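In this view, the complex is presented without one of its protein chains, the others remaining in place.
Chain IDs A and B follow the sequence of writing; residue 1 opens each chain.
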Amino acid sequence: MLSIKNLHARVEDKTILKGLNLDVKPGEVHAIMGPNGAGKSTLGYVLSGRDGYEVEQGSAELDGHSLFDMETEERARAGLFLAFQYPVEIPGVSNMEFLKASVDAVREARGDSALSSAEFLKLARVVCKQVNLPVEFLKRGVNEGFSGGEKKRNEIMQMILLAPRLCILDETDSGLDIDALKVVADGVNSQRSSDRGFVVVTHYQRLLDYIKPDFVHVLSDGKIVKSGGPELAKELEAQGYSWLADHPDEVPAE
Amino acid sequence: MTEQIDKALKREYEAGFVSAIESETFAPGLDEDVIRRISAMKEEPEWMLDWRLKAYHSWREMEEPEWAHVDYEKIDYQAISYYSAPKSMKDKPKSLDEVDPELLRTYEKLGIPLIEQQMLAGVAVDAVFDSVSVVTTFREKLAEAGVIFCPISEAVHKHPELVKKYLGSVVPPKDNFFAALNCAVFTDGSFVYIPKGTRCPMELSTYFRINEQNTGQFERTLIIADEGSHVSYLEGCTAPQRDENQLHAAVVELVALDDAQIKYSTVQNWYPGDEEGRGGIYNFVTKRGIAHHRAKISWTQVETGSAVTWKYPSCILKGDDSVGEFYSVALTRAKQQADTGTKMIHLGKNTRSTIISKGISAGRSNNSYRGLVRMNPGAEGARNFTQCDSLLIGDQCGAHTFPYVESRNASAIVEHEATTSKVSDDQMFLCRQRGLDPEKAVSMIVNGFCKEVFKELPMEFAVEAGKLLEISLEGSVG
C-alpha cells in the first residue's frame, strides 16, 4: 500500500533523506530505528507534506496514488496519519470540535456520511476510555496544558477515530513511562488489521516489546542500511548504533 | 503558509447589495436649518430642538479627535446628507403587513426576518433603515411585561419624562466631537425601558442598515434598566458596498439603576471597504453605561466591518459593588483600521471590572486596543482584570495595545496583561495532517482564539458571530 522509491529530501539546504526505499503491505508493521539525526522524523514529515520539507527526487505512493501530488490535507484524507512526536497546542479550540471537523473531513473524502454530533460524541467517549483519557479531555483545548503522556494518548485517540490506511508513529514512546507506554501500545495494537499498515519510528527497542513489528529497518544517514525481522531490534538494543560507523561496507550501494 | 492564510482571508462582503427603495433624502449640508428640519420631520417638542441646537453650537467649537491610531481622509461634514427615510414611511406602518415589501426583502437578505412567525424565538427586533426606525416587532408582548421598546423618536413623544431625564445623562452633548454631532442630528434609534424588578421576557435587538448614498447614520440608543431589572440587548448593522466612505456616528447610553443588569451585544458588520481600502463605513461611536449600586453592565462586541472603527464602549461604575465587563473580538483585514477598547471608571467601593479583548489583524490592516482603567480615590477594594491578546496573520499588518492604567486608591487592584501571537505553522500542519483544509484550519484556530469572548454572547448571536468570522476567513485557497 505504501511504496517509497529512492526518496531524497531536504530541509532548507541540508539533504536529510538520501535514497530511501520502503514497501509496506496491508497488515504489516514496519519499525524504523536509527540513531539521532538519521532522518527518522523527516520521513514522516516528508510523507505528510510539511512545509519546508522538499522532495529532491524519488516517489512515494499510497494505494497507487502519488503522495507528492497532494496537499497535506489530501494525504490525510487519503488515509495517511502521522502521530506527532511533539503534538502542538491549539488554545481555545476544543478537542471535540477539532476531532469532529477532522473526522468529518476524512469521512466526506471517503464518501461516508457525516456522523451526527450525538453519534460522534458516543464514539469519542468510547475511544477516550480506550486510551485511558477522562472524557473531560474532549472539552479541553487541543493539547492545551496536557502532560506529555496525555498528548501522546490524544494522538492515538485521533488515530483510532480517523481509522487511517497507513499510520506513521513518530517516536510515540518518547517521554512516556511504562504504564503510559502500555496504554499507547494497546491502542495501536487494537488497530492492527489486515487492511492497515504501520510505520513505527523509534530510537529505542522498548516500544517494540509492546508493538511487535513484522519488519525492522535501520535508518542511517538518510538511507535504510539494514532490514530484518524483529530479532534485528534486539540486536540493535544489544549493540547500539555505533557499529554503523564501523561497518560502512554494510551500506548497500545505491 | 502565510500566503494561504491570506488567501483564506479574502472574501466578498455579503451584505453589500443596495435596496431599490424610494427615499426622501435631505440635500447634503449641515446648519441650524437642517437641524430644525430634522426636528420638524419628527414633530419634536421645543425642548428637544433646543437640546439639539445647543449640541450643534458646542460641536462647532470642537475639534475632530486625532489621537486614535487611525488614518483617514478628513471628513467633509457639509457633503453628508443628515436625513434619509424610505418614502413609504411617511405614514408609518401599523403592522408588518403595511411595510414596503422591498424593505422586508432587504432584511430577509440580511438574514433578519421581521415576519414574526419566522423570527428567532423570543427576540424582539427594531429595524432602523437609514435615518428612521421602520418596524418594531413584539411590542404588545413586551408591553404586557411593562417593557417599553420603541423608536427613540416615538419615545420623545410618548415618554418625554424618561427621555428628558436620561438622554445625555451618560454621554453629555459636549462629551466628544462625534457625540456632539450625534446629539445635533440624530434621527432615530431604539429606546428601552425595563420597569423595576422586571426580567425582560425576551432578547431585544436592533438592526441598523445604511442604504442611501452620501448619507450619514446617526442613531441614538437609550436603555434604562430600572432597579432590579434585567435586559439583554443585541445590535447588528450592515451597509451596501459603495466606493465612497460613509459616516456612522452613533451614541448609546445605558443606565443600570440599583441591582439592574444590562447585557449589550454588538455584531458590527458595516461595509469594510474593498481590498484597496476604497469605500467603507467610518464607524465613530460613543457607547457608555452607568452602573448604580450592585448593577452590572456587560458589553460584548464582535467587530468585523467598517473601514475605520473608533469605539470604546465604557462603564462608569458609580455605585458600590457595581460590575463592568467588556468582551471584544475585533478582526481587521485588507486596509481596515480599528481603534477600539473600553474605559472602566471605578468610582464606587468594591467595584469590579473585567476586560477581555481579542484583536485579529490580517492583510494590511491595523488593529489597536485602547483602554483606560481608572481607580478613583473612592474606589475602595475595587478590582480590574484586563487581558488583551493579539493575533497577527501575515507580516503586512499591525497589532497595537495602548492600555492606560490610573490608580488613586491603594486598596484597588489592577492587573493588565497583553500578548501577541501568530497562527503558527505547527498548528496549521497539525490541522492539515488531520484532513482539514487551510481555510477551515485558520477559521478554527481563530475561533479558538476568540472563544472567551464568544461564550459571552447570547446563543443566537454566538452562532452568528462564529459564522461571520468564518465568512470573513473564507475564500479560495491554492
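Everything that follows uses one rule, which is that a residue touches a chain if its C-beta (ideal position, glycine included) is under 8 Å from a C-beta of that chain, and two chains touch if they have at least 3 such contacts.
Note that contacts and distances are computed from a predicted model.
Undergrad: Can you pick, from "Phenylacetate-CoA oxygenase subunit PaaI", "Fe-S cluster assembly protein SufD", "ATP synthase subunit a" or "Dihydroorotase", the UniProt protein name of the chain not displayed?
TA: Missing chain, UniProt protein name: "Fe-S cluster assembly protein SufD".
Undergrad: Which of the displayed chains are touched by the chain that has been omitted?
TA: Touch partners of the hidden chain, whole complex considered, are B.
Undergrad: Tell me which of B:H416, B:K451 or B:K467 is the one touching the absent chain.
TA: Considering all chains, including the one not shown, the answer is B:H416.
Undergrad: For the chain that's not shown, point to the residue among B:V267, B:I393 or B:L430 touching it.
TA: The one listed residue touching the chain not shown is B:I393.
Undergrad: Could you tell which one of B:G216, B:P403 or B:P458 touches the chain left off the display?
TA: B:P403
Undergrad: For chain B, which residues lie in contact with the unshown chain of the complex?
TA: Within chain B, the residues that touch the unshown chain are 2, 67, 375, 377, 390, 392-422.
To be clear about the criterion, only the chains that are shown with their structure count from here on.
Undergrad: Indicate the whole-number Å distance between the mean C-alpha point of chain A and the mean C-alpha point of chain B.
TA: 49
Undergrad: Can you list the residues on chain A that touch chain B in the complex?
TA: Contact set of chain A toward chain B: 48-52, 71-73, 75-77, 81-82, 84, 87-88, 90-94, 97-98, 101-102, 105-106, 109, 141-142, 158, 162.
Undergrad: Please output the residues of chain B touching chain A within their complex, sorted ascending.
TA: 1, 424-427, 429-438, 440, 444-445, 447-452
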